[in-house]
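The other protein chains are all here in position, but one chain of the complex has been omitted.
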Amino acid sequence: MNNRYSIFSLARNALSHHEKWGRAWRSAEPQPEYDVVIIGAGGHGLATAYYLAREHGITNVAVVEKGWLGGGNTARNTTIVRSNYLYDESAHLFEKSLKLWEGLSQELNYNVMFSQRGVYNLGHTLQEMRDIHRRVNANRLNGIDGEVVNAEQIKRAVPYLNTSPNARYPILGSSFQPRAGTARHDGVAWGFARAADARGVDIIENCEVTNILRDGGRVTGVETTRGTIKAKKVGIVVAGHSGVLADMAGFRLPIESHPLQALVSEPVKPILDTVIMSNAVHGYISQSDKGELVIGAGIDSYTGYGQRGSFNIIEDTLAAIKELFPVFSRMRMLRHWGGIVDITPDATPIIGKTPVENLFINCGWGTGGFKATPGSGWVFAHTLATGEPHPINAAFSLDRYTTGYLVDEHGAAGVAH
Amino acid sequence: MFQIDCPWCGPRDQQEFSYAGEGGIQRPQDPSATTDAEWADYLFMRRNPRGMHHEQWRHVHGCGQFFQVTRHTVTYRIESIRRMGESAAAGGESS
Amino acid sequence: MSQTHRLSQGGGIDRARELTFTFNGRRYQGHPGDTLASALLANGVSVIGRSFKYHRPRGIVGAGPEEPNAIFQVGTGATTRPDQRATQVELFDGLVASTSARLGFDPLSVNNMFARMLPAGFYYKTFKWPATYWPRYEEKIRAVAGIGESPIEPDADRYDHMNAHCDVLVVGGGPAGLAAAQRAASAGARVILVDENPAFGGSLLSGRDAPDNHVDGRSNRDWIANTVAELAAMPDVRLLTRTTAFGNYDHNFIGLMEDRGDYLGQPAAHGVRHRLWRVRARQVVLATGALERPLVFGNNDRPGVMTASAVSIYINRYGVTPGYRAVVFTNNDSAYGTALDLHAAGIDVAAVVDVRRRPSGALAAAVRAAKIPIHDGCTLIKARGGRRVRSVEIGRLSGEQLTGDRWKISCDLVASSGGWSPVVHLHCHIGSKPVWDDQAACFLPGADNPGQTSAGSVTGHFNLRDCLAQGFERGDAAAAAAGFEPTAGTAPSAPAAGETMPIRPFWLAPSGAPISRGPKQFVDFQNDTSAADIALAVREGYESVEHVKRYTALGFGTDQGKLGNINGMAILAATLGKSIAETGTTTFRPAYTPISFGALAGRNAGHLFDPERKTAMHEWHAAHGALFENVGQWKRPWYYPKDGESMQESLDRECQTTRTAAGVLDASTLGKIEVHGADADRFLDLIYTGARRNMKTGTCRYGLMLHEDGMIFDDGVTAKLGDNHYFLTTTTGGAAGVMNWLEAWHQTEWPDMDVFFTSITDQWATIAVNGPKSREVLQALCNDIDFDRDAFAFMTFREGTVAGVAARVFRISFTGELAFEINVDANHGRYVWEAVMAAGAPYGITVYGTETMHILRAEKGFIVAGQDTDGSMTPMDMGMQWAVGKKKTDFIGMRSLARPDIVASGRKQFVGLLPTDGTVVLPEGAQLVDDPQAPLPMPMVGHVSSSYHSVTLGHSFALALVKDGQSRMGETVYSPQPDGSVIAATIAGPVFYDREGARQNV
Partner (left out) sequence: MSEPVMESPLIGRPHSIQGQPADGQSAAQSGVSLGERPFLGHFSLRGKADDEALMAACSRVFGIALPKTPNTWVEGEGVVIGWMGPTEWLVLVAAETRHEWLISLREALADQHAGVVDLSGGQTLITLAGEHARDVLAKGSTLDLHPREAQAGFCTRSTLAKSAIFLRVVEAGERFEIVVRRSFADYLWQWLVDASEEYGCEILPADATLALSASADNDFDEAVNAS
């Protein structure tokens, strides 16, 4: 297919008034049977399909999506990408992902605008500073870039941040990961979709899985709103809806689905060149390439599938942003929205087997899985292809909740991101 | 922003309440008699339904009482509210 | 006169007064009552911006919240505000507005020539090579994006929140809203009526005052004034103008934003610039009206092309004509009204171009009567002109196609109407989907949300008579639903509408060429999204309306698609060969129009951002030079430097004095809970790892609380005050959590147990006196307690008076020294504190803060929950088996301790560390390895949780968590530092000082 994207193809197509561009992905009709069916065409599901094809040569794959691809949390996250997690298991997983991010635009031939503008995680209390040191030291020894910077250094890098020692919660310092940053969320889904499609994967939108078919203890396929699809293996990658799918397959998950909100300001000229996250004051902020301030909020305490949350969270978040950046007080909120995040008790994902044979699950990314999109797809593809987890995701099994081996990342994930 | 009808104090703003998770989870009578799997079930596994959810809230900035709520997790509509210990049949007056 | 486009009469402006303002540095005049947009138009300013991608000149299109082009920076310096919609900015004297777009020659307008290189989504296809160049591309992209500029000075304005309750909230003060509010209020309901405009009246204010829109037989202006006056006179009615309902939230919670300063150019009295109203309404009536959508044709973005209703508004409300020779282009009747407005204002209407054949309505008849030519069955193909429309090309239609018959009409104004889109936004904020109505050719609100209803043109009723009747009826219904009996009365009446002709949906004017080759037909002006972009998106497979939005940026701008979205969605449907109902809309989200961060933060800013909790001795600490540490919301003294002392010098002094004489700590912030009830013993036995039931009255015991997963979450001391009567302490940060924990277990799991908990954290000021001289200090202050070593044993307490104040004195120690904690009623806290300091003076007593407290406890190996533990440690991990009741059969968390991975080896365990070089202090948070030469990723075996220099020990020491550390005593571990150095340390037991515990027992 002569559908490569480049400045030259753009010029060539301009001559034909862009009438000759092919589809980024086919609108596939469901086939009766596949080797692998992936439920959920979010970034993670699409990446899984792509790496199944690319790394394992498995192309008889369908990704079924109840709505429009990339329309779940992939469409509504604040796009922060970093790998400075505390525990070895998480660090290796997220760093694997970050390495994939670094070549992703070229790999997919789709500009996902991965912008390594760095991420600051601010510390406002002595205990937060201890935790920051602990995490950055661990990152360094795990081969992950990062340093601890003081208020003076932050002030120089981010002049409009309130670094006054008289602030209610003065900034005592921060971790800084230079290779971290943001990416264009929709582009990530589209890029993976296009690349997976090019390798033969069927992406089937507007196709909701309504039941998971089993024979004995073994999965045989899925029932969907567009008919039954048989499959040798099935992977569930539905983020906030994981509990619903698990229920269809007859087991329970240690997951609660909660609304998580975000918002954007009206667009302004460049004013913030990096990403600022604060746990104690509770908000995080970056500026998109279009100029809006993209701001993330705390999670709603109650469970909900409504893709909207409570207004007081928005108020509290903007009070926090005003505290961090008093100059943004006169900026205006353009739009706020919510997603449904799948929260585990240890703030760590589940990637691996389920009680049903040949049925695998990838979920529990909660407030922070966008950054993992390529890495998650990569390890999950391995798991689906071989039937066994890759060493990188071995620790993220469902049965850790039974044995007590938890990788508790609450510290690193404390603020939703 | 919910308005929750505290079974003691009447309707109040969500900000006076705290969410207290899925309701009706019984702590095993004799924890040491449970298997690891049963214990994990009690500890971590949740119904997390998309639809009607039986849950607990506490009027933490009011009468301090925990109570039971049946709420739809998509529409966020509250179907019924009961004091702890009241069965669905006895309460369920508000809708 | 410079106001070249000001009509000699009409409009609601105050012609007697002139206001001066500047736009991009040029001075202009306007009048009170003008908006910035109407004043610019009055001054004949036509190019007010440049389009985002192609840098095409742009003019004002609308007159309200739908305006996409006239987005300006207003004000300068600390009071600047970016991205202000000129159509909603009220003019005041001295207003300064600007746009960063170049209004004259714009070098980037060459983009226009490269336009073909910039289709929707072009950036996904480019800027990928070489990979390392992306940051440079990105910088360029960022520089051209963004409309206004963020302020860079702190905001001096103030903001607040106001909570309000009402029986009926009416959003929108047009005829429907006024009628509804009037009815609800007259039934006795508490009513709030809001409108975003400076005055009530809605669209009536922008129509001509003609008999066909009279209400109850009088001019509609009179009717409005009367109704508003009537409402204002009622005690339980609140009328809010300049107030936007920006968001509709669950359970009838509606957010309103009231402007109290921007319209004046300065904050209103007492400084509140924006007030955010948080309304909880029993019933809501949405009477938000409808917005007109333009028709889409070639070069429809030329300055001078506007919506027809905007043209009418400028004429009728502001006395301004946006042009002197107009062409009206329509597919429905309402634009004929605009033709009549123009005509009445003396403006030449060159033609009405109607896509419908033989328009038959009453308005069309009136236009004919006015001798305005009507080109029926025709379309505008494209506009001509550069910085302003100069003429339009018209073609005859056959179905959706052109017949080939084309002609040109010169004009400087095009007023177009593609029909009306009800403002269903608020209705949809809480998840409801709008429903497409083929008849009215618009989306209508779906089924009512609970407790909410809609009235007026938002429901697709586009004539005054129906709107009034519906407002009246819905006002009654809302009042009734809120429990009020409607009074007798009849709906305000307006003359019956004349004959009308149905709208002909018409989404995209044909140009004779394929969409991709014809002139640019803009759908979303702010983002330069054209019909061709939508077609391209579909061609590339971005078929869902949400994909189209995200790929083309349709509706992403500051108007959120109010002007263009419906057209875009209809064009999408046509491209896909589907119905509009099938393709649907994107999701409507708050805010209806943008609201300031300041308003959302309200009073929670600056020193009121979060409460500062203070102890009774706070002022004393501050007066004695304490530096404070934030712990939770508390301010705790960290250390008390004396003149010229470094931090370490202060700590050395505080430590040394406490160990050799006496030191005092304000421990009031510790959480304190009183527990009593017949089952208190039984209950606490389930909560703590250790036993409580065998405690004797008068004694104290240390305890750990675990979460049910077996991990430590808090610790503290339990004192037995009497039978089934206890006093517990918690960590400073843990107090509220522990209180909730106790209540939760009691109320939800063991409701039959008879036990009560009362938080008494604030009741007691706690003064911890530590050190070998502490007994003497206490004795000097107290003569009713026997402080003799055996009479008052370690881990017991006594009641008596200290410094003449009733006190409870505990003999407990967090330093390992002889120590007493005095608890007195906090009102007496400072008094007793000062008495202690005075009584200790002869011994050289010192005051010390949290840092010294940490050193002294660490020397003794005492943990700080939350510092040495992080939610993943069991009592065994911490070497605290002794705190777990051996004979207990159950406590919360116990079962989890038996899980395989909790009993497995390889868990991190609590140990002490002695750096090989005792002058080096291991940084807290340092990671520990066995082999510092190992390649990255280097296996880590533990981390340092607490670390200090000890003046007492004469060297540094640390507490750490090391894998299997308790069986590695004496082994060496290493900590590689960021600077490349490596610190070696020996694993030791965690107790460094007075291992036998003799000192606390003297």
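Read from first to last, the chains carry the letters A, B and C; within each, the first residue is number 1.
Keep this in mind: contacts are C-beta pairs under 8 Å (C-beta built on N, C-alpha and C of every residue); 3 or more make two chains touch, one makes a residue touch a chain.
It should be emphasised that the depicted structure is a prediction, and the values quoted were computed from it without experimental measurement.
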| item | value |
| --- | --- |
| Partner chains on view for the chain not depicted | B, C |
| Per the touch definition above, residue among C:Pro373, C:Pro514 or C:Gly804 touching the missing chain | C:Gly804 |
| Of C:Thr22, C:Ser579, C:Asn694 or C:Thr758, the residue in touch with the unshown chain | C:Thr758 |
| Residue of C:Val110, C:Ala232, C:Ala581 or C:Leu608 touching the missing chain in the full complex | C:Leu608 |
| Residue of C:Phe297, C:Phe443, C:Trp507 or C:Trp634 in touch with the missing chain, whole complex considered | C:Trp634 |
| Omitted-chain contact residue, chosen from B:Glu16, B:Glu38 or B:Glu86 | B:Glu16 |
| Those residues of chain C which, in the complete complex, touch the missing chain | 160-165, 190, 236, 269-272, 278, 280, 602-604, 607-608, 610-616, 619, 634, 674, 676-678, 725, 754, 756, 758, 760-765, 803-805, 824-832, 835 |
| Residues belonging to chain B that touch the chain removed from view | 8-10, 12-13, 15-16, 61-65 |
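Simple rule for what comes next: only the chains that are shown with their structure count from here on.
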| item | value |
| --- | --- |
| B-C or A-C - the one linked by more C-beta pairs in contact | A-C |
| For chain A paired with chain B, centre-to-centre distance based on mean C-alpha positions, whole Å | 30 |
| Centre-of-Cα separation between chain C and chain B, whole angstrom | 27 |
| Per-residue overlap in chain C, given as positions that touch at least 2 other chains | 249-250, 253, 278, 431, 709, 896, 899-900 |
| Residues of chain B touching at least two other chains | 1-2, 18, 36, 39, 43, 74-76 |
| Interfacial residue positions of chain A with respect to chain C in the complex | 5-7, 9-11, 13-15, 17-19, 21-27, 67-68, 71, 75, 88, 91-92, 103, 105-106, 109-116, 124-127, 129-138, 140-143, 147-148, 160, 168-169, 184, 186-187, 190-191, 205, 265-271, 287, 289-291, 306-308, 310-311, 314-316, 318-319, 321-323, 326-337, 345, 400, 402-406, 408, 410-411 |
| Residues on chain B engaged by chain A in the complex (per definition of touch) | 1-2, 14-15, 18-19, 21-22, 36-37, 39-41, 43-50, 53, 55, 71, 73-76 |
| For the chain C and chain B complex, residues of the former touching the latter | 249-253, 278, 280, 431, 450, 708-709, 740, 743-744, 747-749, 751, 889-890, 894-896, 898-900 |
